[in-house]
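Following: one structure in structure tokens, then a few remarks.
Only one protein chain is missing from this complex, and each of the others stays in its spot.
Order as written gives the chain letters A, B and C; numbering starts at 1 within each chain.
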Amino acid sequence: MDLKWNEFIITGDPLILGAQISILLGGIAVVAALTYFKKWSWLWKEWLTSVDHKKLGIMYILSALLMLFRGGIDGLMIRTQLAKPGMEFLDPQHYNEVFSTHGVIMILFMAMPFLIGLINYIVPLQIGARDVAFPYLNNLSFWTFFVGMALFNISFIIGGSPDAGWTGYTPLATNEFSPGPGQNYYLLAIQIAGIGTLMTGINFFVTILKMRTKGMTLMKMSMFTWTSLITMLIIIFAFPVLTVALAMQTFDRLFGSVLFTLQGDGNPMLWVNLFWVWGHPEVYIVILPAFGIFSEIISTFARKQLFAYKAMVVSIVTISVLSFLVWVHHFFTMGNSAEANSFFSITTMAISIPTGVKIFNWLFTMYRGRITFTTPMLWSLAFIPNFVIGGVTGVMLAMAAADYQYHNTYFLVSHFHYVLISGTVFACFAGLIYWYPKMFGHKLNEKIGKWAFWIFVIGFNVCFFPQYFLGLDGMPRRISTYLPEDGWTGLNMISTIGAFMMGLAFLIFVYNIYYSWRYSPREKTGDAWGLGRNLEWATTSSIPPHYNFAVLPEVTGLDPYWDMKEKGLDQQKNTDYKPIHMPSNSSTPAIMSALMGMAAFGLVFQWYWVGIVGAVGIFITMIVRSFDYNDGYYVSVEEIKETEAKANK
Amino acid sequence: MAHDHNVNPNAPLEYQSEAGRLNITGFWTFLGAEIALFSTLFASYFALQSRVGDGPTSIEMFEAGLVMIMTMLLLTSSFTCGLAIHEMRANNVKGVIAWMIITLILGAGFIGYELYEFVHYVHEGVTLGTSAHWSMFFILLGTHGLHVSIGIGWIILLLIQLARRGLTPKTASKVFISSLYWHFLDVVWIFIFTCVYLMGMVN
Amino acid sequence: MLKKLKPLSLLLFLALPLMLAGCSTPEVLDPKGPVASQQSDLIILSIIFMLTIVAVVFVLLTIILVKYRERKDHDKYSPELHGSMLLETIWTIIPIIIVVILAVPTVRTIYSLEEAPQPKTAEAANEDPLVVHATSINWKWVFTYPDEDIETVNYLHIPIHRPVEFKLTSADSMAALWIPSLGGQKYNMAGMQTTLYLQADHVGTYDGRNANFTGEGFNEQRFKVYADEEADYQQWVEDVQNSAPELTQYTYDNLLIPGVYDKTDDGTAEFNGTHLQWIDHSKDANYTLEAWDRLGYEPKNPHAKDKSQNLLTEDEIPYYQQDNTVDYSDENMDSEEHASHE
């Protein structure tokens, strides 16, 4: 790539210039604040090198919120451009970059880390463990994700963003049709983050299977833990496919192979196929933990055990297997044989069966319950009708013959936003609010939270419901503008208004975080809502100490903490403390990931020497790690006593 | 995280500590991911098999003798690696190191032949950019070769640690895991041998 | 809180008819030919089932939320209730039945779309489908009528009541030919050919477009479909044959350079002769890149400061002085065709 030096930093666009200035100022402000308050060493020692699953979880969630902001701005820019026919807010090239980054960021750098953050924080607590199976790996996972995210995000100010859609379809994404570094960013940033996700998958899979506390058999695990387990299983078998596919396209773009190209008899459709072999399970990776979160919250605030627990488990296991058998529904129109389209039509529709079972089970969890409408519960309740709308349109899309009319249209856009926002995003909000006191020691303000909720949910429907009709009226996705005579003006304007409502709700949500930090009362017990059912609420203090449980709890049935409360057992009375073995913090993951970022950045611009230096550095850090026999340390009984005494005050 | 109270002195050394057991299970899980990784490569290879463009077909390039030598080298290395673990369970450090060194030599021989094969193809004018078929051939074989090379480097590091520290639950589990990796690469090679070479030489 | 929840669900229900009333019938549900009708029938069938499901869930949710919300006397509270074999069976079986009911017509339609629509009259039965090659080029459409030996850019005429067999391919990025009023889309892919049968039963002008993202000019990659009476269609063919300029390979290769077609005011054109004499993109994906090379076109970084191209003129390229015709009827075209490029 003969990149000129004056093309390295993107200039000439006022929007991008504004972003550059604000990033620069923001960066300076953060550095100045850290220096002024002398927090650098605290940041490095307590957070960045921490192997504590709780701190990593919070760092994941913070990154995800940042990405929700970034991806949300992208979304608002898209909606602004489409508000009226013939808008000149973004030129087509810029528009293409914006929707491409919107997709990648929302799925890979927002939804996944948000859920992984919640899983990180909550799952070890729910299974009564002191940490994950591989704490070091957990830190490395976070850093690879973070570096991938950072690499992807700098693309719009340095070199240019990917512009071939979040799917990066070839041959559009090959060198000939997407010259410039944008698509390289896509390939390398997702690759790095993907490796981190795979490590998370292995880590939590083993954690959940092997680290459960005494008495917690598989069928006594909370639903969130179950969905996390199955999610990890899907990650383990789906992400390697992405790794290979990305590597193959990287070879095409950087090293001259001809796999997906027009030259050399390449087959561009193989990319489409491989992308969705990963891509469909990916959808379930971001939806299953959401199901888990809703299950927890609905059962908590209905004060009832989850209805038909076994059926719920069977249905998620079924979904996990089926999720690998449906990927073709993303390209029914590729001219597959009628047999193939029929087969994948039916498997896709079949997924609606276990999903439907879950919906009815949630409804009947509330049947004969005592429902209280807290904010997390409201988000969970709003999920049901909205997700059903998204789900039934999914069944419509699954009918291949009809899909020829929906494919690539706003009908599809609306469908997947209905499923992903009402599923994943609602769950992220619900889960964050629900577990917020566990993470930060105080609740989020309910009143402000409800304002954010109503504005968001109404805005969401105003934004996306009209898009079904735009799709049926022939509006294809990804067009940067349209003509007045297309007749799409009114619905597009409505949709844009809805989008801005969601943006407003997000701001209120963020304000709530600040407001509650200042004014909310601090929690005194581990069971902030007073209705906790699972072990995460069984800790002595509101925020668990770094070792989680002074004495590991014993479990006899489902909803163990509810059980303990019913039976009047006081977990915290047990003071038979023993020294606790904990892992040590480590700085190699951050360094290793930084080197990965450096190597990848070099490859983006085809500066191979930077790539080689980075790769050598990565190997050196791995060797250092291999010779590191640090086994962690012991928390003494005195320290435990002291910590527990403080917590009980 | 290690729960040291959970030590089982009757199990083989690598299974004795909680950390060792977790690592072994974790590594098996990783091998599950590797199965998905290689199956994607195989799937792509099959999909692109007939797309040779202007370039030669497999049957024009493959040489049965070379493939047989490579296969035998890797099969034998897998066997010697198994013997190393056998020695480890007999608590014989020297045996472990000796068999592992033989394994590494055989592995290095395999890599040598593979490099020879690649260089030979390039001389004949078959490169990464010749056709989709050959791109995929080099990527599939290259991925496997890279795995073997990483395995060699890794095991060398472990041998140094073994020489320094002797057999402990920690070194034992590391060595055991590296052996799993090595055997797994042999399993992958069996399929490369069958699906790429043998099937490519039929017709 | 509940008072706020009810209007929300009501709002959703009301929104549907309001939307439908607010605008005219959406294009997809207003079919103008047998293919689109089949699809629209399927869509309406599924909408009926889906609305039923939505209604059931909404009603159940509303009832449960009203009845079992927290009250002073929680006499209806029974925390021991957590499972019912009967209910489980019911809500497993019913979705299975619905899926089966929807799967049967879906599969039937999938198979039927693979063939030309059944003719309605005996005389129509004797007619073969009209073959049109639809080639997507960044960012325009080229329609080739091989039997009529004419080619159009960004518009096409078709006779009504006669199936049209589109042979879809692409010169470069993957596109999708979509004429919502006449039926669903299929992908156009370089180096491959897909077949799409469509038919118009009503005279009219329909919008057609590329539905699959192809980059910068994607938005403008649209065309008009003129469905005419048979006689008018024949007249149009004759007019084009009589008046349109001859298509030269140089002209065609210039079309392959990415860009919106702007050589004419309305962005359309017609030619005598077809590009199939030199290239069938479904058989040789590389042709486009070779044409770029010949003409001196180089893809540029979209953020480059200088995006100008130095294209050669026809006289500067010896290649165009020779005859490069390729006979695709020959099965061994591969070797011949490559020879001709060198």
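The definition used in the following text is that a contact is a pair of C-beta atoms (placed from the backbone, for glycine too) under 8 Å apart; a residue touches a chain by one contact, two chains touch by 3 or more.
Heads up, the rule we're going with is that contacts and distances are computed from a predicted model.
UniProt lists the omitted chain of the complex under the protein name "Quinol oxidase subunit 4" (options: "NAD(P) transhydrogenase subunit beta", "Peptide/nickel transport system, ATP-binding protein", "Quinol oxidase subunit 4" or "Branched-chain amino acid ABC transporter permease"). Only one residue from C:Gln193, C:Thr248 or C:Gln277 touches the chain missing from this view: C:Gln193. Across C:Lys67, C:Lys224, C:Lys283 or C:Lys300, the single residue that touches the chain missing here is C:Lys283. Listed for subunit B, the residues touching the missing chain in the whole complex are 9-13, 15-16, 21, 24-25, 28-29, 31-32, 35-36, 38-40, 42-44, 46-47, 50-51, 64, 68, 71-72, 75-76, 78-79, 81-83, 86, 89-92, 179-180, 183-184, 186-187, 190-191, 193-195, 198-199, 201-203.
One chain of the complex is left out; on subunit A, the residues touching it are 209-210, 233, 237, 241, 265, 267, 269-270, 273-274, 277, 324-325, 327-328, 334-340.
To be clear about the criterion, only the chains that are shown with their structure count from here on.
For the pair subunit B and subunit C, the distance between C-alpha centroids works out to 47 Å. Counting partners per residue, subunit A has 263-267 as the residues that reach two or more other chains.
Residues of subunit C found to touch two or more other chains are absent.
Touching subunit A in their complex are the following residues of subunit C: 1-2, 4-5, 8-9, 11-12, 15, 19-20, 22-24, 26-29, 36, 38-40, 42-43, 46-47, 50, 53-54, 57-58, 60-61, 64-65, 68-71, 74, 76-79, 81-84, 87-88, 91-92, 95-96, 99, 102-103, 106-107, 109-111, 113-114, 138, 168, 172-174, 176, 178, 180, 183-187, 189-192, 194-195, 207, 209-219, 258, 285-286, 288-289, 292, 299-305. Contacts from subunit A toward subunit B in the complex involve residues 129-135, 198, 201-203, 205-206, 209-211, 236-241, 243-245, 247-248, 251-252, 255-259, 261, 263-267, 270, 273-274, 277, 578, 581-583, 619, 623, 626-627, 629, 631-632. Interface of subunit B with subunit A (complex): residues 1-5, 19, 21-23, 25-26, 29-30, 32-34, 36-37, 40-41, 43-44, 47-48, 51-53, 55, 127-133, 135-136, 138-139, 153-154, 157-158, 161, 165, 170.
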